[in-house]
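The full complex has more chains than appear here; those shown keep their coordinates.
Per-chain residue numbering starts at 1, and chain names A, B, C and D are given in the order in which the chains are listed.
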Amino acid sequence: MSFRFKESSVLPGFGLSLGYTLLYLGLIVLLPLSALVVKSSELGFGGFFKTILDPRVLASFKLTFGASLVAAAVNVVFGTIVAWFLVRINFPGKRVIDAIVDLPFALPTAVSGIALAMLYSPNGKLGIFLQSIGIKVAFTQLGITVALIFIGLPFVIRTVQPALEEMDRELEEAASSLGASRTQTLTKVILPLLMPPIITGFTLAFARAVGEYGSVIFIAGNMPMKTEIASLLIITKLEQYDYAGATAIAVAMLLVSLALILLINLFQSWSGKHLIR
Amino acid sequence: ANAAGTDEILNVSYDPTRELYRDYNVLFAKYWEKETGRKVNIRQSHGGSGKQARAVIDGLKADVVTLALAYDIDEISAKSKLLQPNWQQNLPQNSSPYTSTIVFLVRKGNPKAIKDWNDLIKPGVEVITPNPKTSGGARWNHLAAWGYVLNRELGDLKKINDSDKAEEVRVAEKKAKEFIAELYKHVPVLDSGARGATTTFAQRGIGDVLLAWENEAFLSVNQLGADKFDIVVPPISILAEPPVAIIDTVVDKRGTRKITEAYLKHLYSPEAQKLAARHFYRPVHPENADPADIARFSKSKLFTIDEVFGGWQKAQKAHFSDGGIFDQIYQPGYN
Amino acid sequence: MFINILRSTDKRPGLNPPLIVNMAITVIALGFLFMFVIMPLIIVLKEAFSAGLSLWWASITEKDALSALRLTLLVAAIAVPVNLVFGLAASWALAKFRFKGKSLIITLIDLPFAVSPVVSGLIYVLLFGLHGWLGPWLGEHDIQIIFAVPGIVLATVFVTFPFIARELIPLMSEQGTDEEQAALSLGASGWQTFRRVTLPNIKWGLMYGIILCNARAMGEFGAVSVVSGHIRGETNTLPLQVEVLYNEYNFVAAFAVASLLAGLALVTLVLKSIVEWKTKHG
Amino acid sequence: MSIILRNISKTFGDFHALKNINIEFQSGELTALLGPSGSGKTTLLRIVAGLEEADRNANADILFDSQTVTSSPVNRRQVGFVFQHYALFRHMTVFENIAFGLRVKPRDQRPSKQDIKDKVNELLRLVQMETMAGRYPSQLSGGQRQRIALARALAIEPKVLLLDEPFGALDAQVRAELRRWLRKLHDTLHVTSIFVTHDQEEALEVADRIVVMNRGAIEQIGSPNEVFHCPATEFVMQFLGDVNVFHGRIESDSAIFNEVVPLTEGRENTARLLVRPHDLTIQSTPGAGPALPAKVYRVLTAGPIVKVELIDRHNRLIQVHLSHDSYNHTMVKLHEEVYLVPRESRVYANNDAWTGAYVI
């Protein structure tokens, strides 16, 4: 078969929409980001790697990506449950709860950070309780994860929710009539069909968490090697007027994120190929 | 300057000066109108000192900057040539019309009996100070502690610049580094900014002592409850000099040199000095301030950056730049 | 109505989990939201009103707060439509067609999220700043981009860039192209097909996308902070105003302004109700 | 397994989709649900399967082997269901779709991997789709999807088989084959099957019993012969096969059909004469009994029977079906004037069958 860039389709507007997408993407995202890369290249190859391979930077990468993955995973599990609750269960006042879900985006990150720190610090409402069962949240890596869960929370819910709303219930009926238990219907039919939005939600929550700064620093404790996130190191460099160093860390983060997200997206498009009718 | 008889200038300042400059701007506007018959509209910008300096470097068109550290203004000069390197000589008192110092904020009644710097590293004492790499205030804290040790070890800070006493100074500095390292071991949380540290200390109830600017300590006690905290002034501390400067290229381009010069100069006037004292800054001419305000500042020995560190540039490089003292004590394996 | 509490919204038998499972789901969902959303909200509101209603009112009607509100609304009013147009175009191209390199484009769309907000601001400084690529030229022509409204808008557009597109892409690809083909065969133009067939089918996703984009546009702090210049009454958005107040030890006012932003969540409620009502009544 | 429905009703909003249905399906019987589009066949089938809940009603009940199942969920009822719109799992291949029911069986009843494979392949062979095991539903034609839906339901060897238009998208060949197979499956496994069809020929040929539905109610239940030869109502007569309908009126004691009666007149004192196309003979002379003069309008000779369309004096279209044999005998010519003699016919007056005299 010969190489074809695009499979044929009768729908119009491919050129226009893709062209616009690429143009806008180029102007708003790629051009500015290239400035970042160019700036970091001031360091030279050696300087770049010296900066990003510094033990503290590496520790902060480990923490940032690790906590982001955990937070995104937690959001996948609970976000899906919340979406299910919002779509499938009758509950008085559900609309208000539905509206509150967007709060983590509406609040300025610093306010969220302060509010979370208030809540989870040893003398905070939940902190006291958690402390009593031996869990220390504020100023630990757990605290960072909590903040990252908070800021990524709407993603999974808001991607799964419309998909669940539009889901064809006849498929569930079919599974059930074939003898599948509810659990089997859930795991073998519903979840696979919800996978694309779930993966999207995960990707977005993860990406957002990687970059997050404002809400984390209030609850992180910011101890070097322990609870210092990568974004904080960028700020640190900036405070020293070290733009090149700051952009070097930013570029390294970006490349890792890019690779991870690309991997996820490739997996998704590979596994979802046949879903497009 | 525009035709309608209104001058317009932008004052880029740091965070806790809002109240001070709000009042001062009114004061100056009256003064200016009386002098020249022209109205003035002073636009204010507040933010972290370093961040504000960066904004000016990157093109924020400030007529004057009134920042927390001379280092930040030095950087503006160095990085973007918007003003002369010797800007600090343009105005009296190192271009600092008011000063402050670093004090201890402790819980009411001072339960851990913290009186001096040495008490900070007593077992069981937790100290709250922000990260000096992201917070200007924290750098003052750090340098104050350093100066305290040198003073204790050397007895006389003058020895630092005496080349004969180099060995003695080296030993003292080693002690200082040990002290600083020990001090940071007592820090459970490194907030990114002064305000965050205050919150951690006051609201979260973490730590026994907060290192803070004097004016901010007063502010927090005022805002967060005089019944909860006490201010302890250590016998020796650092003299913090928040400097002010004109951004030459901007004012020349906009034709606001005259008014900005007047704006900064008037900070040294008796009425402005009085105002500074009211807002918890130590005026450089205390004689002009309200004695009741002056009485709030307890006397203690204050050393300057120049005396101990040979200026901000050197201090910054030795302590806070990558691989500096602060980084060293947090290197894995350092103890 | 109350008989239905905790029952499944769809009444078909057999498929729905028993009441006890619904109960568990409800408890988990509410517990999760309680810990991560409701409690922080309560904290914000408690602090905001801790000094009484009148002080709250005074805080949000203060001159600088009002101008910050105005700027915030302006920025959102530009950033959201701009990203909306992009989101629709991108999701059409990426969800309804199959071509090579699609995953890469989607990844690039995701990218702005992974960029630390400070860096998101920084890149515009690197472009338009005094020492940036375009800085000298802009300076000569006296065009101010950063430390002025255009810079704030740009930074906001950047950080809210992926929302609408990413909300729509999975939903649109899920729905296939059958109905679009039907519309085309009935003589509808591409635009008519899109507006009358595709859009109504994705309305919920679109709405969530807009809401999220709007919330973030109004709530964005880090990136905007870098390019704003923090000039009082001019280039401070609401989140910056919150920071300013907070750093001035004006805790109550800070939270009062924050509560205003939190109140934006109510917009969701209103918008959703409107869409629902419209669906029902024509 | 025998199935009994008692007093089953179903309303959607204020639309009555089913009205008090009472019916019994014998164990091992193959029943056809026949009725016009929208008459409630799918709804009824879904209620039997437990996919839809009947209106709550003290007397309503569904019994499987005399056990009430009203509250037992679908996946416990052991019914195989073929959906009218297939409801294939989009994310699974053809193979996985068919294997699904086997793979979700409780571990102790689950066949081995190899057994599942063999079973699925056997079913694929049955529906003539051996080569397509790896395809996804989106890559199949309409009829192929339907066959997979059928195979999927059969895989679990259910006690009760409910099929909603299982052959609707298939051509006569495959259809006949599957029909035969269904019949055989039936006769060997003795499952109870109910299948919906809109094709009365199929119902007449395959089913043991036929349930004719109309507007949510049952019109007649009976063997194919019963419903075809002794339709209980006018509706059943009209629905099962082509019918010529002549509208007439009752006058004194006779039903009169020799003039045109406007259809709008309401049912009072009106009568309908119903004659099946194959029950009319074409003669060149009127003969002794009642005969209808008509003119040949169109003749269709393609197909196993010859279809003759005629027009009577009142411009009414009349259909006559002849075997090729008789057609060759009678030598009908286009536009010729002929006489139609009904061999068998039914007259309905008002709402009942009419047993009195009638005049054509």
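Odds and ends about this structure:
Here is the rule we use: a residue touches a chain if its C-beta (ideal position, glycine included) is under 8 Å from a C-beta of that chain, and two chains touch if they have at least 3 such contacts.
Here the structure is a predicted model, which is why all the values come from computation and not from measurement.
Composition notes for this entry: the full complex, per chain label, is A x1, B x1, C x1, D x2.
The criterion applied here is as follows: only the chains that are shown with their structure count from here on.
Ranked by the number of C-beta pairs in contact, the top chain pair here is A-C. The geometric centre of chain C is 55 Å away from that of chain D, both derived from CA atoms.
Averaging C-alpha coordinates per chain places the centre of chain A 15 Å away from that of chain C. Between chain B and chain D the centroid-to-centroid distance comes to 92 Å (mean Cα coordinates, whole Å).
Multi-chain contact residues of chain C (touching two or more other chains): 12, 14-15, 132, 246. Across the assembly, chain A contributes 114, 118, 173, 176, 182, 185, 235, 238, 275-277 as residues in contact with two or more other chains. Chain A meets chain B in the complex at residues 55-56, 114, 117-118, 121-124, 138-139, 217-218, 221-225, 232, 235-242, 245. Looking at the complex, you find that chain A touches chain D at residues 168, 170-171, 173-182, 184-185, 188-189, 192-193, 274-277. Touching chain A in their complex are the following residues of chain B: 50-51, 54, 57, 75, 79, 131, 133-134, 188-192, 196, 199-200, 203-206, 316, 320-322, 327, 330-332.
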